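Partial view: only certain chains, each at its native spot in the assembly.
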Amino acid sequence: MKILVTGFDPFGGDKINPAFEAVKLVPDKVAGTEIVKEEVPTVFGKCGVILEQLIEKHSPDAVICVGQAGGRSVMSIEKIAVNLAEARIPDNENQQPSDEPIINGGSSAYFSSLPVKAIVKTIKENGIPASISYTAGTFVCNDIMYRLLHLIETKYPKIRGGFIHVPFATEQVVDRPDGTPAMSAETIAKGLEYAIEATCKYEKDISGLAGETH
Amino acid sequence: MKILVTGFDPFGGDKINPAFEAVKLVPDKVAGTEIVKEEVPTVFGKCGVILEQLIEKHSPDAVICVGQAGGRSVMSIEKIAVNLAEARIPDNENQQPSDEPIINGGSSAYFSSLPVKAIVKTIKENGIPASISYTAGTFVCNDIMYRLLHLIETKYPKIRGGFIHVPFATEQVVDRPDGTPAMSAETIAKGLEYAIEATCKYEKDISGLAGETH
């Protein structure tokens, strides 16, 4: 089994993106599963093109995209991506869509096919705060999640996929207002590791059940 | 040079107190200075008695007491302790004072003699959020800080002393409402280490200046 984990490059004036900083800290093997870690650009549309190339290259069983949600205090396992692009700030190629569909004629929304409840439970059991989120926003995080789930729906039905939002890393809030929540990159990486474990366990349970029916 | 660093035991139903968890992670030597780490009870009055015994035992050059401020997101370097005990919950010996002076006839307040601005600056330069706080509350944290500064004022004028409040540790917020800020015990310990470094540097600078005047 193989899981592709992506993290975005920095954007909006921040020097790092805790998403990819944390992704890099995830071990190359988790629960016996090979983990492929890749950086993707914080660019509407292009992130999906790159993602498809990575899927073609690595043929993963599951894809977990990871992004930063500045201001959130917990690991947020996203449940849903919506067909809407609306940017408060420009992306890294200066695009700033407003009230546009991501894919013309696409489904209004897609639900994650990751086991979101099991992931939240596993992360919390290991001492890291986590919860399900019902909005991935309307910036590039939602864009890549929507495009991933659209690819799965239309081209790669055997792949399981979803998105995880992570808080600011500790060093990012040093010059932000007191009260801005943060999490250390090490803790975020641990949280991602538990998310992967929960996904592997779910996949094996499902496969086992499928096997039993033969 | 020797610095005594204290942390409280758990209270209010929490299984750990991030203050002492972090204090335990501080190295035994920081910037060439011996660090003595001790746990103190979360008990009004008694914390001061124990603290005086520890001062007598270790003869430190500086004392930094550390406590938990659940809900704060940054390392809080306390500037002032006030002569007031007012408890929302009982302490660990079931005392719950209301609107009482800590020391009858004592000064209404004492200012920290730690270099609070230099401490904040040093912690932040190392990527950890910190700020000066102007209230240590009215629970046992303020009690030990007030008693420490009163001891310094009345019996140990050569000792430098103050108090640092730290956020919840990450694992403490797993079952608290989303949005409750936290910091990993490792990060808190690093923050304390930088606070100690800043204190040592200040002490040496002061001594140097004093030396020059001879």
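Some points to look at:
Read from first to last, the chains carry the letters A and B; within each, the first residue is number 1.
We adopt the following convention: a contact is a pair of C-beta atoms (placed from the backbone, for glycine too) under 8 Å apart; a residue touches a chain by one contact, two chains touch by 3 or more.
Note that the structure is a prediction, hence the values are computed from the model and not measured.
Here 2 of the identical protein chains are placed; the entire complex in the file holds 4 of them.
Keep in mind that, in the parts below, only the chains that are shown with their structure count from here on.
For this pair, subunit A with subunit B, the centres built from the Cα atoms lie 39 Å apart.
Across the complex, subunit B is touched by residues 72-74, 124, 127-129, 131, 170-171, 173-176, 178-184, 186-187 of subunit A.
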